[in-house]
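Just below is one structure, and these are the notes that go with it.
All protein chains but one are shown at their positions in the complex.
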Amino acid sequence: MQPDINEHTRSADAPGAGRVLAEGTAMLSVRNLKKVYQTDGRPVEAVRNLTFDLRPGELACLVGPSGSGKTTLLKCISGLMAPTEGEVLLDGAKVTGPPKKMAVVFQEYGRSLFPWMRVRENVELPLKNQGMAKPERDRLVDEALEAVGLSHVPKSYPWQLSGGMQQRVAIARAVAYQPEVLLMDEPFAAVDAQTRADLEDLIRAVWKKLGVTVLFVTHDIDESVYLGERVIILSSSPTVVQEDLLIDLPAERDQLNTRALPRFTELRHHVYEQIQLAKTGQRPAAASR
Amino acid sequence: MSKKVLGIAGILGFLLTWELIPRLGIIEARFLPPASDVIAALAGYVPLTAFWGAVSETLLAWFLGLTAAVALAVVLGFVVGSSPFLRRCTNSTVEFLRPIPSVALIPLAVLLFGVKIQSSLMLIIYASFWQVFIQVLYGVADVDNVAMQTARSYGLKTAARVRHVVFPTALPYLMTGVRLAASVALILAITAELVIGSPGLGREIALAQSGGAISGMYALILTTGLIGVVINLLMRLVERRTLSWHSSIRSEVIV
Partner (left out) sequence: MRIAKGLLYALGLPALLVLAWWAGTTGAKNFFVPTPGALVSTFTDTWFGNRILTDVLPSLGRLFVGVLSAIILGILAGLLIGSVRWLRALTEPVLEFFRAVPPPVLVPVLMLLMCITDGMKVAVIISGCIWPVLLNTIEGVRAIDGVLSDSARTYGISGWARVRYLVLPSAGPQVMAGVRQCLSIGLILMVISEMFASSSGLGFTIVQFQRSFAVPEMWSGIVILGLIGVAMSLIFQFTERHILRWYHGLREVENAA
């Protein structure tokens, strides 16, 4: 396997940065993002310098070795945490707190749903909080529950459902919120393999239907290649972009045929190699300053 | 670090407020003496043997009552808890007796024992017994079926099963019970001394109040609070020590 698997899409920008779009055309821009934690007075550099752009309506996966600051990055993007340096732009506006047009689905489904509310109330709460009128709210909630295949359990409490179904509730809540950007932090890391495949297809379906921009964080290489139009590979900590890879698989994907394509295997192989390189500490040239 | 500084600032701020309230005449000093007077009164007590006598009488009643209650509750708790039959038989009786306030027994204690330490003990044991007993019952009921079956399949006899499976499971519950019982026991010790007049700090408080030694009364109250703080810290330390292996399992919610 030649290392330059799709050279034409490799970022033309500085090494250590992802693809950068022309100004005003990106939905989500991450610019020179750096995050340093203070632990016991000792600074720990979780993210060194991250730059990449997401086009409106794009589905990009962010994959990296464990401990590569994926969650930190996601918290900075979602405005839950302020970056030490650099900035995040949503539709051209700088993110300073959780933006209105962004929804996040967390890995810990059991802890991100309100256990004292029924499924429907959980999905409805963000809309109610926005002061949306009841008929409009009901319509969105019904649609969202329908979209994730949960129309039959609106009266259940989330903890009465299986893990996969709980994560569907969290996805429904995000969908009903009508975000422009959907962030997902390893959402399927804690569900079993079968459910996971179903949920992957669900995400592709929801994404296509809503035309929402999705940034999907995962540590699973197969998942990133299967889901994404693009895979952004992170280096190990302190984190930079190892590679920004275009996934040129057909837009219609399914678990059996797509995964059997020779191109799928090639891409998967390539991502795997890059992550191995990242783990051994080999970094894109200019980022090791 | 800054948390400690803030905590100390909080204490100083509290003392300052207390000092200023009578000084500015918001409450008359003969009802609430300034903090400095009370601390001076406390310092005046420290060299007195009578003061330490009262402290040790209170602590003795606390310790004896708590020990007896815990011993009783552990034995009964394990016996009742490990037999479904006994658990079902005693349930209604326990649910009826437990909420009875221990102070209801004050007249009976006076009638039976007068102002002797036994009066305090009766109230302390009654009140703290339930705290421990209920927790032991919860603990024994919480024993993992799989662990129990594993032990049985490896041929552990009843005694060994209690020692290696039931007891470790129930221990965190037991410790929670003991910690709660320890503070309840102190409350009842002081109550008995205050209301009945059995020897100890509570009686001294009542005497100081009726004798008009107001600063002294506040100093004694301060002492009971300090004893309470020490007992709480000690119990938490013991709990953490014994449960260092799975302190995360138990949340503090079941009280």
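Letters are used for the chains, namely A and B, taken in the order the chains are written, and counting of residues starts over at 1 for each.
By definition in this document, a contact is a pair of C-beta atoms (placed from the backbone, for glycine too) under 8 Å apart; a residue touches a chain by one contact, two chains touch by 3 or more.
Note that the structure is a prediction, hence the values are computed from the model and not measured.
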{"item": "Contacting the left-out chain in the complete assembly, out of B:120, B:135 or B:191", "value": "B:191"}
{"item": "Hidden-chain contact residue, picked from the options B:60, B:206 or B:243", "value": "B:206"}
{"item": "Touch criterion as defined above, residue of B:39, B:59, B:76 or B:110 at the omitted chain", "value": "B:110"}
{"item": "Among B:20, B:71 or B:89, residue touching the chain not depicted", "value": "B:89"}
{"item": "Those residues of chain A which, in the complete complex, touch the missing chain", "value": "75, 78-80, 97-98, 100, 102-104, 106, 108, 111-117, 125-126, 129-130, 157, 159-160, 173, 177"}
{"item": "Residue ranges of chain B at the interface with the undisplayed chain", "value": "2-3, 6-11, 13-14, 27, 31-32, 88-93, 95-96, 98-108, 110-112, 142, 183, 186-187, 189-191, 194-195, 202, 205-206, 209, 214, 217-218, 220-221, 224-229, 231-232, 252-255"}
